[in-house]
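Dropping a structure here in structure tokens format, bear with me for questions.
Just one protein chain is left out here, and the rest sit where they should.
Every chain is named by a letter (A and B) in the order it is written, and numbering of its residues begins at 1.
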Amino acid sequence: MIELVFVLCALIAAPCAALSAVLVRRWTADSAARFAATVVAVGSVAAMCLVPIRLMTSHEGNSLLLESLGLNVDWLAVVVLMLVLGLSALIQFFAVRYLRGDARQMWFVVTANLVTASTAVMVCANTILGFGLSWVAAGASLVALLAMYSHLPQARGGARRTAISFVLGDLPLITALILLAVSADGDVAFADLRNAMAGLPIPLATVVAVLLVIPALARSSQVPFHGWLPATLAAPTPVSALMHAGVVNAGAILVLRFSPVIGESTAAMSLIFFAGALTLVYASAIRLIKPDVKGRLVFSTIAQMGFMMLACGMGAFAAAVFHLIAHGLFKATLFLGAGSGVAREARQRAWPARQVTRWPQATAAIAVAISVPIGSIVAARVLLGVELSPASQALQLFVVLTAAVALVSTLWTHFSATTALVGSFAITGLAFGYTALITLFDRALAFGPVAAAVNAWWLLIPGVALIALQLVLLNRPGNGATRRLYALGLAAGTPTTRITRQSIARQIGAPS
Amino acid sequence: MSLGVRAAVTRATRTVVPMWPLSSFIAVNPLGAHESEDFAISGVTRPRNAYLADYASGRISGADLVAAVLHRVPELAGAGNVTLGGRVWTAAELVASELVHADHHGRTTPPPPSPDPVDELVSIWIAAYLDPHPLWEMPDRDQGLWAAWTTMTRYDPRLPKMARKRLRDIPRTADEALAQALARLDPSGSRTEAILRQEALGLPGWVAHIKWRAEHVGDINLTSYLAIRLTLRWALDLPLPLAVKKPELGSATVWERAGTIIPALAEDSASPDTLARVARILTLHPPHLHASTWQSAYEEHYRLQLVATLSPTTTRDLQSAVQLVMCIDPRSEGMRRHLEADLEIETYGFAGFFGVPIRFASYQARGTIDSLPALIAPRHAVTETTNDLPRARRRTNALRFRDALAAGVHASETTPAAPFALAETLGWFFGAGALLRTLWPGTIRARERLHRQATPALSTEVTIADAFTLEERASLAETAIRMMGLDRFAPLVVLAGHGSSSANNLYQSALDCGACGGNPGAANARAATAIFNDPQVRRILAGRGLAIPETTVFVAAEHNTVSDRIDILDRHLLPESHIDVLNEFIGTQRIAADLLVRERSSELPGASGHSLARLRRRAHDWAEVYPELGLAGNAAMIIGPRAMTRGVNLERRVFLHSYVPELDPDGSALETIMTAPLVVAQWINHQYYFSTVDQNRWGAGTKTIHNAIGTIGVLAGHGGDLKSGLPLQSVAVGNTNLHEPMRLTVLIQAPLDRIGTIISRNQVLRDLFDNNWIALTARDSQHSPWHRYGTYGWHTDTELGQTTEGD
């Protein structure tokens, strides 16, 4: 019962906030925004309270009540609810001051809360049709949110691109849901999805699985739907923060919810994996060329979503969830703080010039950078008694790589006892914390083994591609191939407006 | 001839005003190139209905209009009267009433130029080339923009195949390519400059920044930029952009105008004679002057109020214990006013760099700042030294440690395969940090305190003696004293520069001191203090008749314009004897600071009912787009003794520079004031003016979609033109203006003939005053009548009346 109360509280918060902003006209925009943010904050606290409640009480009785409302609040839902509501509240509090005086502040409050509300309902939906409905609603409200500065041509272009990508992604979803519903004679609960699938002939099952992957790729801005996210920068920073942190990860949520369908189909899982891998490499490359702060953040998000899809494709679902939550917090903070470049340069100007590293120190740095990360990850696994699937183990290679890169550059910049000690302790602590936390996620989310998961060895392909990318970077002054890559990347990184494309196309047709 | 092409480019881009990078934001007059012609020709004003609304509300009175009309067209004074509708109208009144009743304002904003595909194709190349911290540096960047672009544009997938083929075969230097492209487009060569000028209108922000960069850095210039544009145009067979027609002013004939105005003023129709007289009068005030006359009337109202509030009392003989010298910045006016409530404090206004132009670096720092007005080039480098070497070593090590951590995080963010795990580990900490920063901005101070614990503060001195010779230092000191009119020296003289603090603010340097090149004024205050405290310098000054008593000590300080605290710098250099006086000053200052913060909060957006601590927290709040008002509201500059303005509430709208003619026998100090601080104030005033009057054209738009390219500038959204000018949040809150757009009203108390000589000797002042970019009113002394500087020289300002006799 208590759980029901808290769940409802969490879910109602955002729609309330959206409504309140519309109805309460007598207040100033400032007060209305503050009120809406507070309501959503209450909702997020309610979501956080679900954790102790879930741990302490039994789930069985409550789940029937929730199911009657079409909701299924399992651990995945709780965790994503906390993320979405928490981030939404945080960003709205930020926006109370950031959008002060803006003529469109109320538009932001209403549409941001609509996005939050539909995402919250989507993650708690118990049936496929409920999920589908709230998925489409989330997409529509996001397009509305992006139209905040509709007087700017760039904003209109961005909203249009997003709408097109979402429509192209949602049509396959609707088709797949119809197919499933027809074959099961009505709405299907996620718990019964496996049984419903058993009734379908194999080719149809594969088609449905592949159709379900497409909306996930579209929402997470993966190849070939990678064009909409870079075009959305003509919306205020809080909008970008909310989108990158809470909305683009919906792709993984779809995959996870429909894992009884998708996880059985090799075609679908391979599609996810390779789309993710391709996007990861592509976006990482373009990100290196972008000169502007927000552009770099956009492509970083696209690459991170590629990583998330990659993890899904390998069947490491818990790792994917872990990633999307941590990344959401990470990216929201970076976006909100996107104006701190000038202050940072002023601060760093006062630092002493870097000294040239001598060879003994450089070698020691490399040695430490290789040994400490590997050692601490292995130690963490052994001491915490953790058993990880091959996929998760493969993904931990990324952790080792990051730690090694961080350590080597820290020590290369300033080799001293303090740096070495602090660095090593930090890496060890982080490694332990990471391993513990990801094991916790694994146990709590309890995804079963995925039948058609792509073999972890395929990770070598994007891995090698990334190493090749690094080598291209280091290749100075470069040759024709690197120049070509650079030019392609530079052009691909910025969306071209319709007018430019039309003018150029017109000239091709015109007689010379 | 390639040199001819360069010359043509220079001529075509003559009206482009260079744009400084974001890290040292310098306010400039965006129409600075037009200062040699009258404001009415190229100047922009508000739309007519704004003025009519002001007229209706009383902000502009009929008397203001008449005064403005008379000032613009002095001939109207002798143009006789007209009887209409039963009353006698003077010529000026008639012309003024035409402004109210008839719309010949004419000037509409030109339609935005149609989007040009070349803009989009070129802007990403420029942005990538000028990126200060590229993760993947552009291949061949060291060869220059043209070389880099020519090798790579053939791979640009946005271009059709035919274009790419053409682009394989282009000249090796930009000059040749530009000459070739021009020859193709215009074989006769007669329209070269027009074509170039039109082409340079495409991305005005980038063009302005490239012009700055060509002069100060040299790795890019407008020739290669225009060469790229025109070569692309040729390769794509795109037509030249259409010239935007200047909007036609209503071309009503003077008879039509007369025909419109007479029925508005009188019921019965007028005789042909009256019609002719009215027409003759109206001829003197043609329609193209109407807009600027309205603006002058708007400013006239303020000017009258300002002059009326000036103090009528003579100088009080103050034997103050503390003298405070602050920057001319309008924000100082508030602090000075609150501090002078304590009679023991005397304040002065002086350019914020204290006459010491330096390139400054902190102790062993890797970077420098150019702490001087943009009007001069830096020639002296100053840094810090310390006696406490062990502490300095610890500090350096602590900073290196921080640098190493930052390098580690940066490397894991930018190495291709590393960011994924970085997000997974750091994300949790970042999330907690974001939560704290948003809901409890004060916690940032705890973090800063931690930093300060870890990095020991260092007591240093500035190496001013290494940068300037003794003779130079003595001259700087003498100039400063004469410019300020410091005729007596209190035991403690505080030189307070100013700086601002804000978080997550790309325009933070616009809030710092403009006289210091968009940097905080602490370094200059310390340098000037060191010069004034130097016994050798004092000996030389004594020889020149400017004796500083031995009991006088100078101390450096910085006024933080968000918290309004004045922080004392280099306290360790202060002798024991003066510590009490200083502490007393600090005590008084704290009280004054609180009063000032409270006063400012009435205008600060969203600040009603907030506590002082909450208002001061805006300095650390990363979500706050209005940390302080900056120079919004600036309207006037007063050059004269503080006695003129002491005790007067100027509402933080006035630049105040102290000046006393007695200490300036040859007028050189006044000339320096009028050609440097006045010009800087004028640049700031016009930047605010134009950014308010037309945000879309001269302002940077709303900060909420700003997207920084390193620290050189901002884009709005994902690409396109670099934004120039002040952002919306500096001049307005939504649709309400924070800044009243008025051209600078300059009031000077100094011998009129001296002022006149200075103006005639300096082209810049002739341009500004004669062409109505700023207005000048002056009087010889305390008791003389005010005179207005107009088309025919000085004329008594009868509206201002006589000054009262002194006490």
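Methods note: contacts are C-beta pairs under 8 Å (C-beta built on N, C-alpha and C of every residue); 3 or more make two chains touch, one makes a residue touch a chain.
Throughout what follows, contacts and distances are computed from a predicted model.
Visitor: Which listed name, "NAD(P)/FAD-dependent oxidoreductase", "Nitrite/sulfite reductase", "Branched-chain amino acid ABC transporter permease" or "Transcriptional regulator", is the one UniProt assigns to the chain that has been left out?
Guide: "Transcriptional regulator"
Visitor: Can you pull out the displayed chains that the omitted chain is in contact with?
Guide: B
Visitor: Where the complex has a chain not shown, which of B:L3, B:V88 or B:A457 is the residue touching it?
Guide: The missing chain is touched by B:L3.
Visitor: Looking at B:E75, B:D142 or B:E215, which residue reaches the missing chain?
Guide: B:E215
Visitor: Touching the left-out chain: which of B:A676, B:A700, B:L722 or B:A750?
Guide: Touches the omitted chain: B:A676.
Visitor: Pick from B:L76, B:A291 or B:A351: which residue touches the chain that isn't shown?
Guide: From the options B:L76, B:A291 or B:A351, the contact with the absent chain belongs to B:A351.
Visitor: For chain B, which residues reach the chain that was dropped from this view?
Guide: 1-4, 6-8, 10-11, 175, 214-215, 221, 351, 355, 357, 373-377, 479, 668, 671-672, 675-677, 679, 758, 760-764, 766
We take it that only the chains that are shown with their structure count from here on.
Visitor: Using Cα averages as centroids, what's the distance between chain A and chain B in whole Å?
Guide: 42
Visitor: Can you name the residues of chain B that touch chain A in the complex?
Guide: 22-23, 115, 117, 120-121, 124-125, 127-128, 130-131, 134-136, 138-140, 151-160, 162-163, 236-238, 362, 364-369, 396-397, 399-412, 414-428, 430-431, 433-435, 438-439, 503-509, 605-606, 621-626, 702-711, 715-720, 729, 732-736
Visitor: What part of chain A is in contact with chain B in the complex they form?
Guide: 30, 90, 93-103, 149, 152-155, 158, 230-231, 233-238, 284-285, 287-289, 291-296, 298, 300, 303-304, 307, 322-323, 325-334, 336-343, 345-346, 348-355, 398-399, 401-403, 405-414, 416, 418-419, 422-423, 430, 433-434, 463, 466-467, 469-470, 473, 477-478, 482-484, 486-497, 499-501, 503-505, 507-508, 510, 512
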